[in-house]
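As you look at this complex, bear in mind that one protein chain is not there, while each of the others sits in place.
For clarity, chains are labelled A and B in written order, and residue numbers in each chain start from 1.
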Amino acid sequence: MLNKDLVVEISKSKKEPEWMLQIRLRALELFLKTPLPTWQIPSLKDLDFDSISYFNPQNIRATSWEELPSDLKRVYKKMGLPEAEQRWLGGTIAQYQSEGIYAKLKEEWQRKGVIFCSLDDAVKKYPELVRKHFANVVPVDDNKFTLLHYAVWSGGSFLYVPRGVEVNFPMQTYFFMKDKREGQFEHTIIIAEEGASVQYIEGCSAPVYDANSLHSAVVEVYAKDNGKVRYSTVQNWSKNVYNLNTKRAIIGKNALMEWVGGSLGAKVSMLYPSTVLAGEGACASHLTITLASKGTVKEGGAKVIHLAPHTRSTIISKSICIGDGHGVYRGLVKIAKGAYDSVSNARCDSLLIGRHAKSDTFPHSDIQETKGTSFTHEASAGRISEKQLEYMMSRGIREQDAMMLYVSGFITPILKEIPLEYAIELNRFIQIEMEGSIG
Amino acid sequence: MRIGYFTGKAEYADFIGNELLINIPRDKQVILTLITLYSGRVRINLGANSRLLLSAIDMSKEENHSIDMNVDLSKNAKCITTFNFKGESTETKYAFSANTARNSHIALNTIMGHKGKFTGVISTKIRSGAHSLVNCLIAPLSGSTTNLNISADHMESNSSNSIELAGYAKKGDRVDFEGKIYVPKGLKDVETRMNGRFLSVEGASVHALPILSIYSRDVRASHGISVANLSIDELNYMQSRGIALEDAYAIAEQGLLSSMLNKMAKTFEL
Partner (left out) sequence: MVDGGIMSKEKLEVKNLDVYVGKKQVLYGISLEIGAGEIHVLMGPNGSGKSTLANVIMGLPGYSVKGKLLLSSKDFSKMSIPERARAGIFLAFQNSPEIDSVKNVNFMRQASLSCGKNVEASQFKREFEEALNRVGLNAEFYDRPVNFGFSGGEKKKNELAQLIILNPKFAILDEIDSGLDVDSIKRAVNIVKALAAEGKGILLITHSPLLLKYLTPKRIYVMSNGRIVKHGGSEILSKIEREGFTAFDKRM
């Protein structure tokens, strides 16, 4: 039951300070009063907020092979993932690193003053630092789902990189969350102080079963002046999941923010990572691959707001719709008054593979400053043409292989930015999904 | 109050109140010129295999001016309409809708040189073997507001569409554009595109939302939009070659204008 008692219980069990409890309670109050959004394409009417389990210090995952849905078992088999592999059932990250390497890396980052721990821990260990950065990039009342999130959030990472520190190895969540992954209401805060740079990776390309069907995570990123943050994520939740996250970055002078994402799974997803270019010379790049497989509606996109002059943004979105999958791109590029000499380029392509596949593109642009600014947006939708397929086949390539070759090429610009181990699995997963539905 | 004047064969056009009815019988080829001065409606019916070249100029001085144009095409008919808005109305509303039949062609060239506020709603329904072409040149007088809503609805397979916009927004101008291309389920062999190029001058504001809704896969659909001002580099370069600032913009505008006018001229080759 989603009520005040539940929220108080969550806060108490975490031994949170009073200010955090107040945020939760305020969020809950507003959430209960706010109606569901209606502008989106997927239907959210099946969401039953009272039946979701919000309070589970241990994640609810399948603990036996038998419990898994059969289509998931089929995919695991095809990907060659052994039944016994607990980490798949546990929903943790693709890679496993040896304790020794982990210890060494931990020692290095601690020496540099980097803080990397769960947000639950950070609230208690670094209260001022957290309080200063919590709920500022993504305000509590941003949308109905952030309201829910702020009421019941649990888990997530806190990554703080001090001034001038450049972290050369990617920070991955499994460093401290090998067994305790709580996907659904995670809150992550990443802070790169002036001149700092860091890469953060999370997610899983292989399909992960989660009995929890609502995910409403929030990610807040600060890249201060001359800071650099790259946030890479690949998600492949099972087909019962509604993935409705809010991710935003605010970046300063000459800072760089890179969002790289693969959205493969879930029944419904609404993901529009956004970057606010607050400082002069800031740059943002948004790269996404979205797979809308059978029976899914996947909304994705990007929001970029240029507030300062000399800023740059690039958006590349590639979506593949299989079966009757429905891919939707919703973008917003705003160049505010005063943001002169700013340039934004967006490109979104949809490949409709299934006979009943659908694609919608809604690219809003709001150009308030026209001095020296330039905005371009290009989009395309359609299938691989017969002529192209025949040509490839005339070179001896089977139809199925030709389609796969084309699709691989289609997603390559983004695939090459995704960490290798995820990329390989992502590619393999898409192949399997396509095999199941060519024609 | 009659909508205006027309020249051409009187037997094909008729005024009824403030409505102008144009009926082109089958197999006939007709050229008409129309000058619109007052609000009203123009209904055009084209018989099978007929051709109509309609050249219209709006020179209204009414405060609030509104023109409604409907074109109904029969099989194999072709209609090319050029509408040049040069009126002085405070507010101009233009609604254009075209319904194509098999293998018919509709081309609409609109030149918006308005003053004040202009609201245009253009929609075409495209059937089998039919082609729809909409070219819009937005070149208003300073301090204007342009609201444009253009949609192309593919009703049947083997249909094609092209929407081209070019315009410039000057200081104090506002341009609001929403475009929609819709291809429903179960269609094959559709080719459709929408392109918009806006050259913006300092002090303007542009909103654009080109929507692509593609629910069939045997489709080649694309759209592109660009809102750009001459960049600081481009301006510096031109000035370093002795071109004054105002002239640099004029050159860019001219380029935009002439390429759009060329496109419009091509529609006459149909």
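Brief remarks follow.
Please note the rule applied: a contact is a pair of C-beta atoms (placed from the backbone, for glycine too) under 8 Å apart; a residue touches a chain by one contact, two chains touch by 3 or more.
All of these numbers come straight from a predicted model, not from anything done at the bench.
Interchain touches from the omitted chain, evaluated on the whole complex, reach A. Contact with the undisplayed chain is limited, among A:Lys45, A:Arg111 or A:Lys387, to A:Lys387. Touch with the chain that is not drawn comes from one residue among A:Phe158, A:Phe185 or A:Tyr406, which is A:Tyr406.
Contact with the undisplayed chain is limited, among A:Lys15, A:Arg111 or A:Arg395, to A:Arg395. For chain A, the residues touching the absent chain in the complete assembly are 385-388, 390-399, 401, 405-406, 408-410, 412.
We adopt the following convention: only the chains that are shown with their structure count from here on.
If you average the Cα atoms of chain A and of chain B, the two centres end up 41 Å apart. Interface residues of chain B, counted against chain A in their complex, comprise 169, 185, 200-232, 235.
The residues of chain A lying in touch with chain B in their complex are 341, 343, 350, 352-368, 370-383, 385.
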